[in-house]
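Of the protein chains in this complex, all but one are displayed in their positions.
Order of writing sets the chain letters: A and B. Residues in each chain are counted from 1.
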Amino acid sequence: MRGIRKAYPGVVAVNGVDLDLYPGEIHALVGENGAGKSTLSNIAFGEVKADAGTVKANGSVGLVHQHFELVGRLRVWQNIVLGREPRKGLRIDEAAARAMVTALAAKNGLEIDPDAFVEDLPIGVQQRVELLRELEREPTVLLLDEPTAALAPAEIDAFFATITALAKRGTAIMIVTHKLQEVIAYSHKISVMRHGELVAKLDTYSTSVDDIARAMVGGDLPPVAEREPTTLAPCLTIDDVTAGTGAARADGVTLQVQSGEIVGIAGVEGNGQTALADAIAKMIDYEGVIGLDSKPAIVPQDRHREALVMSWSIVDNAVLGRQHDPGIQKGLLLDGTRARRDAEAIKERFDVRAANLDVAVKTLSGGNQQKIVVGRALIDDPKFVLAYNPTRGIDVGAAALVQSRLMQARNAGAAILLISFELDEILTLADRILVMYRGKVVGNFTRAQVDRAAIGRLMAGSAA
Amino acid sequence: MKRALNIARGPMVLTLLLVIVLMSIVMVIAGTTPWEGFASLLSGTLGGPREIAETLAQTTALLFPALGICLAFRAGLFNIGAEGQLLLGGLTAGAIGAHFAGPGWIAIPVVLASGFVGGALWGALAGWMKSRFNANEIISTLMLNYVALYLANYLVSGPLKSPVATGSETAPLPPSVWLPALVPDTRLTVALLIAIAIAVLLQFVFTRTVFGYELRALGEAPEAARRNHVNIGRLTWLVMGLSGAIAGLGGAAIVSGELHRFNTQLSPGYGFTAIAVALVGDLNPLWICLAAFGFGILEAGGLAMQASANIPEMAIHIIEGIIILVLAARRYVTTRVEVPAV
Partner (left out) sequence: MTQSLLVSLLVLTIIKSVPIVYATLGGVISERSGVINIGLEGMMIAGAFTSVVISNLVTPSLGPAFGPLVGLIVGVGAGAFIGWVLGVAATKFKVDQIVAGIGINILCGGIAGYGTFLVFGLQGASPSVPALGGPNIGFLDLHAGATALLVFAFVCSMGLSWLIYKTPWGLRVQACGENPHAVKSAGLDPLKSRLRAVTISGALAGLGGAFLAIGELNLYSDGMTAGRGFIALAAVIFGRWTPWGATGAAVFFGFFEALETVLQGHVSWLPADAMQALPYVAALVALAGVTGRVRAPAADGVPF
C-alpha cells in the first residue's frame, strides 16, 4: 500500500500511509481505538475505497472482520461456500460442499460441524467459520481484525498455531490488534498507527510492550484516579439467578457487591455476562433473587443502540432514562432548562469535546459519546452502577477518564459491578474479581490474590 | 428540537416541479393548455371568498388525519388506518349527534368527543395488537380500514338507518349540532380553527412534554427507549389511540359541519392523502398545516376538474403517489453519510 489517504466528514481516518506485507510474515498493526487501523485494513481488503494512494496485491486478499459477517440462520457450510457454491446442474451440490468444508477444516487443524447453524455456535467457533470462509478462497494475503477479542486464552494459542502454520505455507498475514502481549509473542513486524498516521515501524524481536504502548499513545498513558479506602456496606445481592437462553445464559449466579467497592466480572464474551446484565437492568425475566433497593445506573455495552438517540443533541440525551425523575418531569412537562444544565455539567466533568450542547451526538467521536453515557449514569450520584464494557472502542484518553470517574464514584461510596472483556481493565479497577464461564461464577479473587494465569485458565474453563 | 424543513430542500423543490409537470400533462390530455389550466385551477380554488372557503374546507378535512398520522409516525408507528379511523369517528358522531337533544354549546362538544372516542378505539385496537402480539401495524391498520367500511355500511343500512332519507345514512343531525360556518353558506367551519389548535398543541407536546420526549425516542431509537424507562407497550397503544382519535375528530367535523349526517362516502380518501400531507410537512405539525393547505388546493382543484373536465379524482392520486415516492427518498438525500469504522 502506498500513500493511502481516507477522510470522512470531520475526521481524517488515514493520512498518507505506506505499508508492505510479505509472504510468510505475520505483521501486527497496532494503535489505540480511533487510530485508523480498521479503516486501513478495510481499504487493503477493498471494502472501502481510499481517497488517494494505491493498493497492489499479488493475488487475492481475505479479511476476517472484527464483527463477523456471517449469516446466523444458515448453516456453517452454507456460510463458507456462499458465492462459490459447488453445483450439480442447477442446484447446489450439498454433499460436495460439506466434504469440502470438512477437508478445509482438517487441513488447517480446526474442528467444525458443517451442518450446525452459525447462530447456535459459541463466538469462538463462529470465528473459525469466518476464518475458514476466507481461507476457502486461498488468499495470498490474509487480514485479521481483532481476531482474539472473543477468545479464551487456550483458544488464542490454538488460533495462533493455525496462523503461524498458514504463514509458514506462504501467506502474508496482517493482524490488527491492541493486545500487545500477543503481538510480542507471535508477530514478526509491527506497524504503529496514531491519529491516522504510521508513526513507528518496529521489529518484534527488538522491542517491548512498553515501547509499543508509548509509540501508540505518543507518550505515557494517562493515569487513572487513585484508589482510596472506603467503608463497605451491602448493596446488591444476586442469589442463584438464572436468565437468558441457550449457550450464553446466566446459570445460577450468586454474588454480592458492596458500597464502596468495584466488583469486576472477567470472562470471554458469550459466557452469560449479557444475560446477567440484562437481568439486573430488568430487561429480561430471570429466576432467583436480585436484591437492590435503589435504581441502578447502567452503562450498557452498546452505546449506539442501547444508550443514546444518535440523532438527538447532547441536551436531549442528557435526560434519557431520567425523564420521569422528580426535578426533570414537572407534571406532564419536561424541564428543558434542567436538561441543559445537566448536559453542561456532564460536558464539564467528563471533558466532552463538542462544538456546543446542541450538536447531534452522532457527530461526536466514540470516546465523547461514551463519556456522555457514563456522565449521565453518574450524574445523580447513584448508589449502584452496572458498567458493561465501559471503555469499549474508545481512545485511550477517554478510557482513562471514564475509568477515573468510576473509581471516584467508588471512592465516594457507590457500589459498582464492572463487566468487561478486557482483563486489564478489570485488573486496574476491581477490588474483587470474579470469573464467569458458561454462565456460572467460577472464580473469586481479591486484589491481593490476583493471579493472572489462574484467571486465564478459569476464563477458558479449566480448573484454576 | 424542531426538525428544520431546509434539510429536505432538494426533494421538496423536485416534488413541486414534478407536481407542476404532472398537472400540466393532465391538463394537456384533457384539452386545455397548462397556462389556461393553472389559471382556472388557481381561480377555481383561490379566486374568491367562496373558492377560498372551499379550499380551506378541504384543508381542514386533510389536516385532522395528517396530524394523527404525524403523531404516530413520529413514534415509529406506521398508522395507515387513518381512513378507517376517520370513518368510525364520523359514524360515532353521526349516530350520537342524530339523537342528542340539547343546546348547541353542549351538543357540539359531545358530538366531537364521540368522534374522538370512535377514532381512538379504532386506533387503540391496532395499537393494542401491536403491543400485545407484536402484530405489524401496517397490515393491521389496513385490515381495519376494510372492517371499518363494512361495519359502517352495515350500521347505516340497518340499525342506524335514517328514517327519513332514502339512502344508507344516519338520521340528519339537528341544526343545533352543526358546527358554525366561518363563511356563510360554505363548507368551511370552525373545525379549521380546532385543527390548527391541535397542530399547535401537538408541537407543544413533542417539544415540551415527557410523553412527547418518550414517543420521539421510541421513533428514533426504539432499543434505547426500551432500556431507558420508556414503557413501550403502553406508549404504543396510547399513541395509536390518540392518532386515531385525531383522525376520528376529523370525521366528526365533516359529519357535523359539512354533511350534517353520516354516510360511507364521507371521505374520498382523505386518510391516504393525509399520509402525503404528513410527509410533505416533514412530520412537523406546524409545517403540516401549510402542506395541508397545498393539498387542499389540489383536492379542491381536483373536484373542480372533475366537475368541468370530467377527470376522475383518481388523477390526484397519481400526483400524491409520486410525492410520497420522492419524499421517501429524503432519507437518501439528507443522511447519506459514511460512518468510519473505528
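Just so we're on the same page, a residue touches a chain if its C-beta (ideal position, glycine included) is under 8 Å from a C-beta of that chain, and two chains touch if they have at least 3 such contacts.
These numbers come from a predicted model, not from an experiment.
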Which residue of B:180, B:233 or B:321 touches the chain not shown here:
B:321
Per the definition of touch given earlier, which of B:35, B:154 or B:204 contacts the omitted chain?
B:154
Contacting the left-out chain in the complete assembly, out of A:3, A:24 or A:72:
A:72
Touching the absent chain: which residues on subunit A qualify?
47, 63, 65, 69-74, 78-79, 82-85, 87, 90-92, 133
Extract the touching residues of subunit B with respect to the undisplayed chain.
26, 29, 78, 80, 129, 132-136, 138-140, 142-147, 150-151, 153-154, 157-158, 272, 275-276, 279, 310-325, 327-332, 336
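By our rule, only the chains that are shown with their structure count from here on.
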Measuring from the mean C-alpha position of subunit A to the mean C-alpha position of subunit B, what distance in angstrom results?
47
For subunit B, which residues count as touching subunit A in their complex?
1, 208-214, 216-217, 220-221, 223-230, 337-342
Quick one: which bits of subunit A touch subunit B in the complex? Just the residue numbers, please.
8-9, 11, 13, 33-34, 38-39, 42, 48, 281, 283, 298, 300, 305-312, 316, 319-324, 329, 332-334, 336, 366, 393
